[in-house]
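Yeah, one chain of the complex is gone here, protein chain that is, but the others are all in their spots.
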Amino acid sequence: MEGTPKQPKNCSSLVEELVEQARKTALGGQVADYIPALAEVNPDYVGLAVIELDGSVHTAGDADIPFSIQSISKVFGLAMAMQRMDDILWERVRMEPSGQAFNSIVQLEWEHGIPRNPFINAGAIVVSDVLVSHYSASKSAFVQYVRHLASNSAIHADHRVWESEKEHGNRNAALAYLMKSFGNIESEVPEVLDHYFFQCSVAMSCVDLARSLGFLANRGVQPGTGERICDARSAHRINALLSTSGMYDQSGEFAFTVGLPAKSGVGGGIVAVVPDYGVIAAWSPPLNRFGNPSRAVEMITQFAQRLGLSVYT
Amino acid sequence: MEGTPKQPKNCSSLVEELVEQARKTALGGQVADYIPALAEVNPDYVGLAVIELDGSVHTAGDADIPFSIQSISKVFGLAMAMQRMDDILWERVRMEPSGQAFNSIVQLEWEHGIPRNPFINAGAIVVSDVLVSHYSASKSAFVQYVRHLASNSAIHADHRVWESEKEHGNRNAALAYLMKSFGNIESEVPEVLDHYFFQCSVAMSCVDLARSLGFLANRGVQPGTGERICDARSAHRINALLSTSGMYDQSGEFAFTVGLPAKSGVGGGIVAVVPDYGVIAAWSPPLNRFGNPSRAVEMITQFAQRLGLSVYT
Amino acid sequence: MEGTPKQPKNCSSLVEELVEQARKTALGGQVADYIPALAEVNPDYVGLAVIELDGSVHTAGDADIPFSIQSISKVFGLAMAMQRMDDILWERVRMEPSGQAFNSIVQLEWEHGIPRNPFINAGAIVVSDVLVSHYSASKSAFVQYVRHLASNSAIHADHRVWESEKEHGNRNAALAYLMKSFGNIESEVPEVLDHYFFQCSVAMSCVDLARSLGFLANRGVQPGTGERICDARSAHRINALLSTSGMYDQSGEFAFTVGLPAKSGVGGGIVAVVPDYGVIAAWSPPLNRFGNPSRAVEMITQFAQRLGLSVYT
Partner (left out) sequence: MEGTPKQPKNCSSLVEELVEQARKTALGGQVADYIPALAEVNPDYVGLAVIELDGSVHTAGDADIPFSIQSISKVFGLAMAMQRMDDILWERVRMEPSGQAFNSIVQLEWEHGIPRNPFINAGAIVVSDVLVSHYSASKSAFVQYVRHLASNSAIHADHRVWESEKEHGNRNAALAYLMKSFGNIESEVPEVLDHYFFQCSVAMSCVDLARSLGFLANRGVQPGTGERICDARSAHRINALLSTSGMYDQSGEFAFTVGLPAKSGVGGGIVAVVPDYGVIAAWSPPLNRFGNPSRAVEMITQFAQRLGLSVYT
């Protein structure tokens, strides 16, 4: 953080060093095991990709292997919904940090069915409801949106994960029905959950993730193509939300030690946005007690600290 | 946010314009009235001060009139405690956003007496306990610390406010005794609360506040004097905490619309840190439903947006 | 309560007096309006039936008109499930008063999907799950059970209410899915809810209700027929549960002022058990703020106090 210049000379060698280091580190937790399809993932995978705004790509390890993006899909869903609704959306989901485990039903009850932010499950289910209402085929629209952002037409949902999520989705069903009882879900709950579980089951690689979210680091314009994905204000807002609420109940600690907008998923991925610099994506399946991939957290922490990338200084 | 350069030509005229605008705006709420000493404050006061790292001072309105800093004192208390304890401190208070009203006792019960962060009342009471344990005369140490930071030896506590806080401090007493029952308060509760209410009752002006917290915008070094107040890492950490938790249950929205580390107080003040640029302090007594001063929020929002100061782009 | 003998001479005239009084009383609340089928009920209905163990029947007002029994069905469901499972049942639902609004999801979350008792919605849904698992056709088994107890083969479910409940049952669906996520629902949730809403929609008159629950006042033996419905211990247990938890969040007050095991429903009915004496059933649709029918509460209160029927003296 000590005034290091943001144009490192040898970013690629740092990326390789961090992957090597991560491989030597203890796994630091268990792979997500609430569904078989995730439980079977090899815990040894380690990938890291950094894509700078000028197009430079730095990768190491398993950066090209697709994995289940899980909650990272919430960022894409939110970006889609903000394009369709903008400010009305914020009457149905707040923008405040949740301060609790990522799927707590208690807070939802207290706050009359209005989730605290779009990155907890309840909030992402409201966003899914928005997408289901606004698109005739929300699932294919979601995949096309992600493919377009990542410039990769091969991206697809993992149907085994999708089915498996549905079978083990009772708590999310409880959240959805509770919100519906408060009038905050418009479509039928099974259809909304179907979309939600579908988007969680999309598989992407570190490179896909880093490329797809470049617009968040570039005031709304996709760096590779020059296409405006959203206005600068929306990019700013998504980054702000990621900064306070993207890392489950470890969001504050992540701001404290890293200081970057970021979103993790129980598939082991994390994507971090460095405004005006680029995007970092890391992958390692074993999760810590907060549900965040510990070795991926460590790689991003090191990368950000060595290059002085925190937004808070 | 759209790539505006961070060296505005006419910062002083903007500061004046914003105060003028605020004076024309509806009060937007009620002055804090839980104690008489605060309830009697003239709701029409409006002050704004910006101090840049190069020493430039821009002020308008009532920027030199001292007011009760209230919860802004939590920033000073934390900075003092971090110097004395650093990492051990974080076993007694977490660094996660609270996601609830600023004085909720419920969360404290659930989380076994460990407050979520140092900017909710419970967390600031733990910090007060640290100060009481580490200083033989914690109250005068606090005032001297603040005077030194603000280069203003006239700063003092308002004894009428202090007494009044103690008389109306039953909820804070409940928080303190609950934490003591969990073993998270070392000293006697009345002594800890005495310190806590004392620091809340210190009176400072916008200029005092902007000057005193310059080190947070400057990686730990006080801009005016060149003195190192804390290491860069500590300044970063305080900024990160302010970003996720400094504005009560409006912290997420403030990040969303403003994007700056900031702390508010029910005396009507807000101080916002702009890393590598300077500090903004605003004052207007009437509070919105979150307990934040609405016109002060508006002045800081306008200032940050016009100059493109958000840390998230 | 003052030692009045339990064999009143003119019980019939008291029953008539109380109905007359109730008709003169202000309605004291609103008819349940969460579903149209209930909202349309005439709020002026008033019925009262007392059936003593010796077979004497005392009725007044609309005591023969069937109405939606709603939560009173929980007593029948529990009696059926206790016959099938007995003590294993109490590992899936507790027997403690709930201390909160009758459908609070918060407590269920805290207590890991184990409802506090069978008379809150969550508990009755667990009981419904037991019935669905143990009967090949649980809905018709339920109706037959109730017909048999009431010696009235005309009793049936109101299909319009049943459908309507299903359409407005999102909160109950949330409870059911939350319990399923904790492993405390065995069958498929839609099937369990279908049974639950069905049993709520059964229509019975005050006379039906008073006759059907005679066995609870008679140590398990149905007074009219001499048939043993359950063992004395089970009758005792149901009475104990009714005493602490049968009147929603007014159960304590009802014990305080009346002192009888009782169950109310939002259809406006209440049935109260007087051990070794008989059963009282009252009906008046408008509900007080606790969801209990205010005029029915008043009739039962008067009847019990005038005849000194409380179990607590």
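Order as written gives the chain letters A, B and C; numbering starts at 1 within each chain.
The working rule: contacts are C-beta pairs under 8 Å (C-beta built on N, C-alpha and C of every residue); 3 or more make two chains touch, one makes a residue touch a chain.
It should be emphasised that the depicted structure is a prediction, and the values quoted were computed from it without experimental measurement.
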In the full complex, the chain left out is in contact with B, C
Among listed residues B:Glu109, B:Glu227 or B:Asp276, the absent chain is touched only by B:Glu109
Across B:Thr25, B:Ser181 or B:Thr225, the one contacting the chain not displayed is B:Ser181
Missing-chain contact among C:Arg23, C:His156 or C:His236 belongs to C:His236
Touch assignment to the omitted chain, from C:Pro97, C:Gly113 or C:Gly265, lands on C:Pro97
It is residues of chain B that touch the chain not shown, namely 104-106, 109-110, 170-171, 173-178, 180-181, 189
In the full complex, chain C touches the hidden chain through residues 1-3, 94-100, 107, 116-117, 219, 232-233, 235-237, 239-241, 243-245, 249-253, 255-256, 259, 261, 275-276, 310-313
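Throughout what follows, only the chains that are shown with their structure count from here on.
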Moving step by step through touching chains, the smallest count that connects chain B to chain C is 2
Relative to chain A, largest Cα-centroid distance belongs to chain C
Whole-angstrom distance, CA centroid of chain B to CA centroid of chain C, is 56
Whole-Å distance, C-alpha centre of chain A to that of chain C, is 49
Residues of chain A that touch at least two other chains are none
